[in-house]
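Sharing a structure here in structure tokens format.
Note that this complex is displayed minus one protein chain, with the remaining chains in position.
Moving on, here comes chain A:
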Amino acid sequence: MALTITCPVCGKRNGYEFRYGGEDKGPRPDEAGLTPQSWCDYVHMNNCVAGVQKEWWFHKDGCGSWFTIHRNTTTNLQVATPEADR
């Protein structure tokens, strides 16, 4: 399946120009009260959503930007950003 990704600087480009940066897990957890277990979960555990997920991408062959998009993992197509995330 051919993936295209819309870079905020360069626009819509071939997915091969990008490097996947993993699921967006939200902000880094607060260090106060952080246990090794919860830090390990934050770093290593993924949701592996079968559907739309927010994820990081790096435009390695282009402008060098890091940015997030929403992608449907079952169709491998980028989808519009949900209203709640705008």
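Observations
The definition used in the following text is that a residue touches a chain if its C-beta (ideal position, glycine included) is under 8 Å from a C-beta of that chain, and two chains touch if they have at least 3 such contacts; residues count from 1.
Following the convention adopted for this analysis, contacts and distances are computed from a predicted model.
One chain of the assembly is not displayed; among "Carbohydrate ABC transporter substrate-binding protein (CUT1 family)", "Sarcosine oxidase subunit gamma SoxG", "Chemotaxis protein CheA" or "Thiazole synthase", its UniProt protein name is "Sarcosine oxidase subunit gamma SoxG". For the chain missing from the display, the contacting residue among A:41, A:61 or A:85 is A:61, taking the whole complex into account.
Even with one chain removed from view, chain A keeps its contact list with that chain: residues 9-11, 13-14, 17, 59-65.
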